[in-house]
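One chain of protein is taken out of this complex; the other chains stay put.
Our next item is chain A:
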Amino acid sequence: MPLEKTELKIGLVPLVDAAPLIIAREKGFFAAHGLQVDLSVEASWANIRDKVAAGMLDAAHMLAPMPIAATAGIDGVRVPMLTALSLNLNGNAITISESLFWQLQLDSITPREVGSRLKHVLETDRAAGASPRVFAHVFPFSTHNYELRYWLAGCGIDPDRDLNLSVVPPPQMVKSLREGSIDGFCVGAPWSEVAQADGIGRVVVRKYQIWNNSPEKVLGVTHSWAHQNPNTHLALIAALIETARWLDRTENRAEAARIVVESHALEAPPEVVHEALQARSSGHPLGRGLVFHEGAANFPWTSHALWFIQQMIRWQQAPSDIDAAAVASASYRPDLYRAAAALVGEPCPAQDFKSEGDHARSWKLGNTDSGITMGPDRFFDGQHFEGR
């Protein structure tokens, strides 16, 4: 399979979950597949989208909903994009200010308890005629936006009426919380950890608790790039699958953290990067933390795309008559993943869809001993998602 292109420029946003791209370059996984990759650190998701759309980047670290929004033509740019590789699961957290934390008078820190006390405080605020509280996330088409809204709505809070949602760039979250211009935020590692370490905020809910092992970042390219560079695309995915395997070995995490810190891709204290990359034992109530490979973490489930489209419709970003099945299968490409996985002997799920919300503990895909071991997939409110 001759590669159509061997020198690639790949964009990333300074976050710990960009680790697979940084590690793949530093540990030679890209080179082993004949790729010479130049990583470009971008300041915003808008920049990532525009530069990929304009062909100034070959591929990029993207929020899982971004290729879907692009393919659906609702992202303002309308250059169709796709992903054939999920980069990680979990990682985000919801943090609230110290003062709001004490106002909530929590008995326990669970998503339900925090949500119901928050609802009470918001109602009291409103009765007193106070201006609405502000919660921030990172981008209109982000996992953060949907997680925050899913949790709030599941606790009886209307995210568009009971509070104001705004977008703040991740590195400014901590500062905004300190200055009081926002009361809480949902952001990826390491910014919640930084806020908590600085004594400015408290982490009250983790992405894992809202939806166990849910998708976070993906590798995105345009449809036309994938069409013009099919072999290069597969080589890129294969290299990243091998990287993900290496990254998920607990004994490699310390080295991975050191490489990420030394790459200077993100300006965060080294100890916070180390902490964010620490793997917890399986069965931990807060999950394993960032997952890069295990439990078919790299597989782009069509059903995940359908879940995101459902959220886009729910929050009026997409028309309710959108052809969800067509958009999902054009933007999430398990078929391409399988072709790349075959190059590196990676076992794949046989199906493209799976239901969510049914497993409170580890389970076997395909219900056989030889199947892939999957992690829990519960939603905090016990909902079931059929997945097709």
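The criterion applied here is as follows: a contact is a pair of C-beta atoms (placed from the backbone, for glycine too) under 8 Å apart; a residue touches a chain by one contact, two chains touch by 3 or more; residues count from 1.
Note that in this section contacts and distances are computed from a predicted model.
UniProt names the one chain left off this complex as which of "Anti-sigma factor", "Xanthine dehydrogenase YagT iron-sulfur-binding subunit", "Response regulator NasT" or "Peptide/nickel transport system permease protein"?
From the choices "Anti-sigma factor", "Xanthine dehydrogenase YagT iron-sulfur-binding subunit", "Response regulator NasT" or "Peptide/nickel transport system permease protein", the unshown chain carries the UniProt name "Response regulator NasT".
Given the contact definition stated above, which residue among A:Ala59, A:Val79 or A:Ile309 touches the chain not shown here?
A:Val79
With respect to the chain omitted from the figure, which of A:Gly34, A:Pro132 or A:Pro169 is a touching residue?
A:Pro169
Hey, which of A:Met1, A:Ala54 or A:Ala360 is the one touching the hidden chain?
Going through A:Met1, A:Ala54 or A:Ala360 one by one, A:Ala54 is the residue touching the chain not shown.
Considering the whole complex rather than only what is displayed, give the residues of chain A touching the chain that is not shown.
Output for chain A: 42-47, 50, 53-56, 76-79, 138-140, 166-172, 175-176, 181, 317.
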